[in-house]
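Notes for the one structure printed next.
Of the protein chains in this complex, all but one are displayed in their positions.
The chains carry the letters A, B and C, assigned in the order they are written, with residues numbered from 1 in each.
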Amino acid sequence: MDGHVARGYGSGRVGLGDRPAVLVIDFQGLLCDPESPMYGGEAVDEALSSTARLLRVAREVGLPVFYTTVGYRADARDMALWPLKVRHLPICVAGSRWTRIPEQIAPREDEIVLPKRMASAFFGTDLLALLNAARIDSVIVCGGTTGGCVRATVVDAFQYGLRALVTSSCTLDMDPLAHRVNLQDIDKRYGDLVELDQLLGELRMRFGNAAR
Amino acid sequence: MDGHVARGYGSGRVGLGDRPAVLVIDFQGLLCDPESPMYGGEAVDEALSSTARLLRVAREVGLPVFYTTVGYRADARDMALWPLKVRHLPICVAGSRWTRIPEQIAPREDEIVLPKRMASAFFGTDLLALLNAARIDSVIVCGGTTGGCVRATVVDAFQYGLRALVTSSCTLDMDPLAHRVNLQDIDKRYGDLVELDQLLGELRMRFGNAAR
Amino acid sequence: MDGHVARGYGSGRVGLGDRPAVLVIDFQGLLCDPESPMYGGEAVDEALSSTARLLRVAREVGLPVFYTTVGYRADARDMALWPLKVRHLPICVAGSRWTRIPEQIAPREDEIVLPKRMASAFFGTDLLALLNAARIDSVIVCGGTTGGCVRATVVDAFQYGLRALVTSSCTLDMDPLAHRVNLQDIDKRYGDLVELDQLLGELRMRFGNAAR
Partner (left out) sequence: MDGHVARGYGSGRVGLGDRPAVLVIDFQGLLCDPESPMYGGEAVDEALSSTARLLRVAREVGLPVFYTTVGYRADARDMALWPLKVRHLPICVAGSRWTRIPEQIAPREDEIVLPKRMASAFFGTDLLALLNAARIDSVIVCGGTTGGCVRATVVDAFQYGLRALVTSSCTLDMDPLAHRVNLQDIDKRYGDLVELDQLLGELRMRFGNAAR
């Protein structure tokens, strides 16, 4: 039934855009360190190695990469309402082990790490200014958690008119059901859920020449 | 084990605040009319009658109520990336039946209906200015969809330092699993998931005098 | 003294960008109608005819044009703090003569008019989403007042990473000194103050082919 669209959202595609960037969201000790009270669980290792793969290709073809990390004052005075809601979060003091980015996905010297304190990478940061000034039109969002900062970042990207893409393997959530449902919510309304291999192929094909 | 907090988020309470307002998000033909291609399904009737109950109490005790509706130009030029993603949304032309608010939860003349075009009620509207100017510190969020505009609104409320509360019965999503998971995500990180009856009791107890 | 930069700001150039749009800010009865208590004075006529010239060229070469108008509820409940500060503003009811755009600079049917309530064209509107979705990288800002909404719009454009340009002849302020000083402040820090004729020449030269 050609052209038929059933009830519901329809899950159209925003596509990769002409100038994508990679956003690595909160991939840090709090989520990745097995001793953290907010450890992401089994999904961490795959998410790290998949993100490392994505970063390798992205850098090869010349895409800009931006990182965010969350971190707070030791006295928690810059946490707004967080301490009321998420009890362990005040351990995540800026500069502590909980804000450290794992070696295998570490930023290069010329890549920007934006400290943030809220959920969305666009909230309380200059991310939008930096993306616009560089005429970036789309973002590939990695990191965690799928049902927290990744999703909030994708929703804001969409609202600000930027195409957003996510993969299941480069994002993670402690709760596998929440991981799955949030990716579906994103795919229905805001951004494209794509396979990592397919994404890497498209990056190489479309931007591979730019790097030469 | 007193005081023990397991791994994970912890789901603390933000509480009702001292000056709450009610936000009614996108309760309109697009979601509520059985002929709409984005009809919310069985959950619509209960969500409408629960919201009508909440509004009755909120008005009795003098809480301000704000509505949002989504609506676009007939030529879709004000839709940014929506048409790429959500195929049916362009039918939702401002002023059409798809933007009509159902009678049983209709706004009073002195209540503000904010037209919006994106997901969050804070995006592309003056909602935050109006709440701050009125010194509102918390919002009770109703409407739909749970996994779309309700959630985006709650996340932004939290990020802007406003306490947010949701109930299962005053919110809805076509997808019952997404409804449940999004309410859990909200409760873990951003706002309080509460029972409607308990909320109404607290409103009457704490603000009932203000109305006299 | 080649290359010497004195103390101060330096007034570098942001330039026109690759995809400019025109923003026409609050050119409406409140500012342009001689009977308005906030009439812009002698400067109105020149600003209107200069803006009409700019619009003619912009449309010829295919630049998108966006308008804003301010307008409020008759009961002023959507004005936040304005009524405390600007006593005449509550007359500017949406749909009244004070919100009418003068014929000579009227929007075409396919151009978007964004209603706004605050100063900046980016505040409480979807302007940024629309600009980004269309990959606009720069804005030519017209209208009034120079020391009010024009300036607030230019500052936000700059902060969001968009190049902004203003001309003296397409902007206006009741207070000629404020007009001049605000244009200087803009030129020092945020956007380029350019001559209208030079701007029109550059638009024709750089984008003239696009229209064919």
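What to note about this one:
Operating definition for what follows: contacts are C-beta pairs under 8 Å (C-beta built on N, C-alpha and C of every residue); 3 or more make two chains touch, one makes a residue touch a chain.
A quick note: this is a predicted structure, and the numbers were derived from the prediction, not measured.
Only one residue from B:A21, B:M79 or B:A129 touches the chain missing from this view: B:A129.
Among C:T99, C:S120 or C:S168, the one in contact with the hidden chain is C:S120. Residues of subunit B in touch with the missing chain: 18, 128-135, 137, 159-162. Although one chain is hidden here, its contacts on subunit C can still be listed: residues 5, 7-15, 37-39, 80-81, 83-88, 118-120, 123-124, 147-148, 152, 155, 158-159, 161, 163, 174, 177-178, 181-182, 184-185, 188-191.
Residue positions on subunit A in contact with the hidden chain: 73, 75, 77-78, 80-81, 110, 112, 117-118, 123-126, 129-130, 132-133, in rising order.
Operating definition for what follows: only the chains that are shown with their structure count from here on.
For the touching copies subunit A and subunit C, the fraction of interface residue numbers used by both exceeds half; the interface is of the same-residue type. The centroid of the Cα atoms in subunit A and the matching centroid in subunit B are 26 Å apart.
Touching two or more other chains at once are residues 80-81, 118, 123-124 of subunit B.
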